[in-house]
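Yeah, one chain of the complex is gone here, protein chain that is, but the others are all in their spots.
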Amino acid sequence: MSSRARLTLGQRGSRTRTASRPRAAGKVGDRVLFGLCALAGLLVVLTLADVIYQLANNASPAIHRFGLGFLVHTTWKPNFSIEGAGALIYGTAVSSLLALVLATPLGIAIGLYLSMMSPRRVRGVVGPLVEMLAAVPSIIYGFWGLVVLVPFIYHLEPGLHSALGFIPLFGPPSTTGISLFTAGIVLTVMILPIISALSRDLFLTIPAELKDGAEALGATRWEVIRGIILPSTASGVGAAVVLGLGRALGEAIAVSFVIGDVTQIHKSLFEAASTVPAEIATQFPSPVNPMQTAAMFYAGLVLVVIAMLTSLAARMIAGRFDVSAAMMGKVV
Amino acid sequence: MTDWDRDSRTASQIIRGEQPAGRVRLRTEPVLPVIRPEVNGSATESRPAVFDIRDMAVYYGSKRALVGTSLKIYRHLVTAVIGPSGCGKSTFIRSLNRMNDSIPGFRLEGNVLYHGHDVYGGRANRVEVRRRIGMVFQKPNPFPKSIYDNVAWAARNLGMKRQLDERVEEALRQAALWEEVKDRLKDSALGLSGGQQQRLCIARAIAIEPDVLLLDEPASALDPVSTAAIEALMHNLKSRFTIVIVTHNMQQAARVADRTAFFSLDSTGADRTGTLIEYGDTETIFRGAKDPRTRDYVAGRFG
Partner (left out) sequence: MSASTPITLGESGLFDPTAPLTPSGNLRRRTVVDRLVRVSATAAALAAVAVLFIVVFDVARRGASALSLGFVVHNSQGLAGGGIANDLLGTLEIAVAGAVIAVPLGILTGLYLTEFAGARSRTARILKLALDMMQGIPTIVVGLFIYGLIVIPLHKESGFAGAVALSIVMLPLMARASQEVLLLVPGSLREAADALGVNRWRTVLTVILPAAVGGIVTGAILAIARAAGETAPLLICDSIFNPTATSFNLFGGVPSVPMFIYQSYDLPLAQAVDRVWAAALVLMGFILLANIGARVMLARSRAKMGR
């Protein structure tokens, strides 16, 4: 504290603030704070760039060896030869798509229920419970999926095959229940809370007066939803779905438990398969040779580029909605 | 009585109820503008009653908002609901078509009979109630759709697919909006001015031909020109619909309404509850009200 500082009030003098010397020191403090904050922000952006760099760097032997054909060729037998991650990419795409097809209507329906069809007390309980689904760690979904879900689906698959077997997707049931289908189901459970919580929040942003106006015209609840609420929030819900897709694409542990480790493309969902993240999880800790490691980095590079593109797409689709995957259950 | 020959006030001063300069008014009667709707007072009682409200009381949780309201609303008349702010006018009108149902803690006692049927009865379908008893709100709330779709939306829901274009046009004409929007029906309704949006809301309400039209302070958020336009509508619309209009502007009530209900706060109980003070022909309410509180209010002594 400067000894020159004197607090005078009223008309006695013109000095009604502390002396200027602390202000100069304050300027430094301000600049330091700004510098720290800006550095933090810069660090975030640089980290993203470094992720790409590190992956590309470690993948370069594989990139040079396989080129872009890596994305298409499907031979992935590390002990014999690797030509490409096509089978893995196929498995990733199909399992994620299955999860999307199931979780999107369910998630939107739950979002509608939580925002428009449930009494206040119920939504205060059911809402957080649905969000808790996202809090369960993926290893528990994987382990539980292996022990409980896999036998259950093992019993389900024959029925599905006999009912829908004319579609090649639903081929002969697997011998153990470990299959692409099971992975899709696990992913559905994992991305459902994302879509439902974000949808619910979006639906709640519609002002009450708009709903009142619609209801005063003799419209049923569903008509209000269909005619007013869904069209107004379509872009936000779209972004939420894309975010769910991104989550499904990247899930490694839970999928690795229930999908088997078969790097081959089959038409049937009931066959074992593999995905890019699951394969990395399974094989990275114990590689057969350095080229396999490089190939996994290459696959990881492809994966992260796709993931970043989905994040970008989600933000672009969201438009005026601020849809972010930071669904921590709202800190405030 | 006003000596019109020696009154030097302008028309707007008269409407606003300003006193003539140089004269001290001792009596309580208000100054009314010259334009008044016609009503045959004695025939009112023999008209069919659309609403028969018996001892209606409204509670939000434990708080009593409205008490002991009994009145009849008659067909093809404009009935105004006036009173100071917070006296339950909005609560009253929203209770007529069950728009208060979604408010937590809402509870209604007494009966609201619509053509003899209890609006809150077990067999009454809420959506059907609102189909017959439409509502226009204080703040214009057009849908984020085109002008055409705003008007057509509810009609489509109700299955009115034939002659939809004609229906939309007629509704917009009745709401005195057609000429202004006929060339841009596909434009977004949100691009209209406030007064136009409110007329759009009226148009979409009448497009489905309800039996009753409730208006909750439809002009309070609008400029005077739009207000005048909407008041002019009342006269046209009442031949086809029964209209109930809440307004905090009593001169507006005097201008458009055939019957007027005066609500106020009843401070005899522990907390202040809205209650119906007096109800009758507009002429009577404004010129010779029976209750002193009514006379005080229309004279501008409070509110």
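Going in written order, the chains are labelled A and B, and every chain counts its residues from 1.
FYI, contacts are C-beta pairs under 8 Å (C-beta built on N, C-alpha and C of every residue); 3 or more make two chains touch, one makes a residue touch a chain.
Please read these numbers as outputs of a predicted model, since none were measured by experiment.
Hidden chain, full complex: it touches shown chains A, B.
Touch with the chain that is not drawn comes from one residue among B:Arg240, B:Arg272 or B:Arg293, which is B:Arg240. Between the chain not shown and the residues A:Val32, A:Val72, A:Val101 or A:Leu164, the one that touches is A:Val32. Within the full complex, the residue among A:Leu48, A:Val72, A:Ile167 or A:Ala208 touching the omitted chain is A:Leu48. When the whole complex is considered, the residue among A:Val130, A:Val258 or A:Ile317 that touches the unshown chain is A:Val130. Against the chain not displayed here, chain A makes contact via residues 17-18, 23, 26-27, 29-30, 32-34, 36-41, 43-45, 47-48, 50-51, 54-55, 57-58, 106, 109-110, 112-114, 117-118, 126, 128-130, 132-133, 135-141, 143-144, 146-148, 189, 192-193, 196, 220-223, 225, 243, 246, 249-253, 257, 277, 280-281, 284-285, 296-297, 300, 303-304, 307-308, 310-312, 314-315, 324-326, 328-332.
Where chain B meets the chain that is not shown, the touching residues are 50, 114-117, 119, 121, 123-125, 127-129, 131-132, 157-159, 163, 165-167, 170-171, 174, 206-207, 209, 211, 237, 239-241.
Keep this in mind: only the chains that are shown with their structure count from here on.
With each centre defined as the average position of its C-alpha atoms, the distance from chain A to chain B rounds to 51 Å.
Across the complex, chain B meets chain A through its residues 97, 99, 104, 127-128, 130-132, 134-137, 139, 141-145, 153-154, 157-158, 201, 204-205, 208, 210.
Those residues of chain A whose C-beta lies close enough to touch chain B in the complex are 120, 207, 209-210, 212-220, 223, 227-228, 231-232.
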